[in-house]
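What you see is the complex with one protein chain gone and the rest in place.
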Amino acid sequence: MSKPVCAIIGIGPGNGLSFAKKFSLEGYSVALCSRNLERLEEYADRIDNAYAFEYDVTDVSAADTVFSQIRKNLGPVNTLIYNAGAGDFSTFDDSTLKSFQRAWEVNAGGLFTSVKAVLADIRSCKGNIVVIGATASLRGGINTVPFASAKSAQRSLTQSLSKSLGPEGVHVSYVIVDGMINLESTRRNMPGKPDEYFMSPDDIADSVYFLTEQKESAWTFELDLRPFGEKWS
Amino acid sequence: MSKPVCAIIGIGPGNGLSFAKKFSLEGYSVALCSRNLERLEEYADRIDNAYAFEYDVTDVSAADTVFSQIRKNLGPVNTLIYNAGAGDFSTFDDSTLKSFQRAWEVNAGGLFTSVKAVLADIRSCKGNIVVIGATASLRGGINTVPFASAKSAQRSLTQSLSKSLGPEGVHVSYVIVDGMINLESTRRNMPGKPDEYFMSPDDIADSVYFLTEQKESAWTFELDLRPFGEKWS
Amino acid sequence: MSKPVCAIIGIGPGNGLSFAKKFSLEGYSVALCSRNLERLEEYADRIDNAYAFEYDVTDVSAADTVFSQIRKNLGPVNTLIYNAGAGDFSTFDDSTLKSFQRAWEVNAGGLFTSVKAVLADIRSCKGNIVVIGATASLRGGINTVPFASAKSAQRSLTQSLSKSLGPEGVHVSYVIVDGMINLESTRRNMPGKPDEYFMSPDDIADSVYFLTEQKESAWTFELDLRPFGEKWS
Partner (left out) sequence: MSKPVCAIIGIGPGNGLSFAKKFSLEGYSVALCSRNLERLEEYADRIDNAYAFEYDVTDVSAADTVFSQIRKNLGPVNTLIYNAGAGDFSTFDDSTLKSFQRAWEVNAGGLFTSVKAVLADIRSCKGNIVVIGATASLRGGINTVPFASAKSAQRSLTQSLSKSLGPEGVHVSYVIVDGMINLESTRRNMPGKPDEYFMSPDDIADSVYFLTEQKESAWTFELDLRPFGEKWS
C-alpha cells in the first residue's frame, strides 16, 4: 500500500463525502470513519480506494482500535480530517446538561481522543490535521448554546495542537465554515433561500485539500469559507 | 433577610476571598461555595454576613441542593460569581482525556449546571452573573491544553447567556484575568518576579463589583484585567 | 490650582458633556476641548470647574498651543479623554478619499497629535488616557467604510500606547460603545425605537471614570458597553 492515507472522521452526505471523493481523486487511500457502517460501506463502494471503518468518537475505547485497523489495512495515517460536528442548536433554557456535554464530547473530546490515537502516525509522516469548525467556534449565540461552546473548545484545542506540532513539521489547521451546506435535506427545509445562500461541499473540499498541500514555509492555521451571497459580520 | 445575596462559586485565598470581602462590605449576604467546607467556615468566621456552603461543581446532583439551601438561609440569589477555574496547564502530550474532560467539567459544565439551578432567582431579581475567565479563554497555547479549551467553552457559554438574558434585565459579564495573582504561594514559586508582575485580588474584586453596579443602559460584557507591568499581546 | 486636570477632546451634548459633568463632580478641573467655542462656553458656564478651549484635532499646529493653555490655566493634564469621533457612515461607493481621510484625521491622526502634545504631562502624573471607540473599531461593515477604518486605526494606536505606557504607570484604555446614545436628536430620528435601545451618556461616563480609578495591579485595556436591550453579535 504505497498511497498516503487520509482518515476522515464524521461522514455524511455533505462535507464528509466530498472530502472523501477529493482525497481519493488526489491519490489517497481514504478511511471513512463514522458510526453508520452501512452508509459508509455504500460510500466506499462508490469511491475508489475508500474503505469503511465504524467509529463512534464518543466511545473512548474505540479510538485505538479503529486507527490500528486503518494502519493495518491501509498504512499509517498521513492526514486526519476531523469533521465530526453534530451539534445541538438550542437556547440555554432548551438545553440540558446532557446535550451540552454531548456536543463537547463529539466536537472536542472526540478530537482529543482521535488525535491521541493517531498522532504517532502523523508525526512519523510529518502529515496534516484539518479540523472543520464553524462560525459558532468564534462566539456564542442565543440559539447555539451546546454547539457554540463545544466548537470554541474544539478551536482552542486545535490552536494548541497547531502551535506545538508545527515546529515538528505537522500542519494543523482549522476551517471556519460560515454557511449552510447545499444538501437535498437542507434545501427542502429552506425552500425560500436562493442558490447563492448555500455552500457546495465539493468547493469546501477544495480548500481543505489545499491546506494539506501548502508548503511548510507558509502554513495557514485558520481560514473562513462562506458563500458569496452571504451577509456576514 | 433583606440584604441582597451574592453566591460565589470557587473560593480560595485569592480572588474568591477578595470577592467575598468586597460584596460583604457593600452590603450583601455572601454565600461561599466550594468543596473545602473547613476552609469556607474559617473564611465565613472572618467575614461579616458570609456563610459556608459545601459545593462541588462537578457533582451535577449537588447544584439544586446548594442553591435551595442558600435561598432558604439567605434568600434568593441576586448575584452569581462563577470563580471555579481549576485548570490543568499541560501540553497535549502530557494531557489525558481525563484531565481534558475534568477541566471542562469545572469551567464549563459546572457553570452550566450552576446557572440552571440559580437562574430563576436571578431572573426574579434582575440580577447579575459574573464569570471569571483568563487569557486562555481567548486562545489555546502549547502549555495550556485542558485549561484553555475549557475556558473557551466557558466564555462561549457566558456570551450566549449575556445575549439571551440581557433583554430580560439580567447582566452577564466575563472578566479576562491576564496575570498572576499575588498570593504567598505564587510568590514563593516565582521568587524572581517583581511586585508589578502580580495582581492584587482586592483590585480584581473592585472591577467585579463595578460590573454588578453598571446601569442597564451601558452594560459591559467583557473586560480584561492585567498588572501594569505586564507585557501583553 | 490643586485639582487634578481632565482634558476632554470632543464635546457634544452626549458623551462629552456627561464626561465633563462626571469628572467635575469627582473633583477634577475639566478642560472642554472642541471646535465649537460658543457651545463649549455655554457648557463651561453650567459645570463647576469646567473651562472652554477651542481645539480642532485636525489642525496639527493647534495641539501644542491648546495643551500649553490648559497647563498654564489649570495645571498639567492628568487624564485625557479622547472622544473626538465624528465619522462618515457610507458605503465604499458613496465614500470619497476626502471623507475616508478626514475620518482617519479625526479619529487616529488627532489622537496621535493630541497624545504627542500632552504625554509629558500625563507621564509626570502617572495619569490616564481613555479613548472612546465603537463596535466599528472591531470590524468593517458595508455602510461604515470611512468610520470603521478610522476607528480600527485608532484602536490599534491605543493598544500600542497601552502596552508601552503601562509599565511607566500610565493607564491607557479603550471603550467600545456599542449602541445609540440617548439624545433628543437621535430619538427624533428613530421614533420607533424603545428606550432600552438607547444608552444614557451619564451611564457611559460612570464606566469611563471607573477606568481612571482602577488600581494599577488590575488595569483594563478594553471594555464594551451596550444597552441591555441590544441584540449583539
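Labels for the chains are A, B and C, by order of writing; each one numbers its residues from 1.
Everything below uses one rule, namely that a contact is a pair of C-beta atoms (placed from the backbone, for glycine too) under 8 Å apart; a residue touches a chain by one contact, two chains touch by 3 or more.
Worth saying up front: this structure is predicted, and the values here are computed from it rather than measured.
Peer 1: Of the residues C:157, C:177, C:208 or C:225, I need the one that contacts the missing chain.
Peer 2: From the options C:157, C:177, C:208 or C:225, the contact with the absent chain belongs to C:157.
Peer 1: Of the residues B:13, B:141 or B:169, I need the one that contacts the missing chain.
Peer 2: B:141
Peer 1: Which of C:49, C:79, C:128 or C:149 touches the chain that is not shown?
Peer 2: In the complete complex, the chain left out is touched by residue C:149.
Peer 1: Tell me, which residues in chain B touch the chain that this view leaves out?
Peer 2: Contacting residues on chain B, toward the hidden partner: 139, 141, 233.
Peer 1: Please give every residue of chain C in contact with the chain that is not shown.
Peer 2: Considering the whole complex, chain C reaches the absent chain at 60, 91-92, 95, 97, 100-101, 104, 108-109, 112-113, 115-116, 136, 139-142, 144-145, 148-161, 163-164.
Peer 1: On chain A, what residues meet the omitted chain?
Peer 2: Chain A touches the chain not shown through residues 163, 166-167, 169, 171, 179, 182, 196, 198-200, 203-204, 206-207, 210, 214-232.
Basically, only the chains that are shown with their structure count from here on.
Peer 1: Using only the C-alpha atoms, find the rotation that maps chain A onto chain B and quote its angle between 0 and 180 degrees, to the nearest 5.
Peer 2: 180
Peer 1: Go ahead and note the Å separation of the Cα centroids belonging to chain A and chain C.
Peer 2: So the centroids are 45 Å from each other.
Peer 1: So, what's the distance in Å between the C-alpha centres of chain C and chain B?
Peer 2: 32
Peer 1: If you look at chain B, which of its residues touch at least two other chains?
Peer 2: Residue numbers touching two or more other chains: 163.
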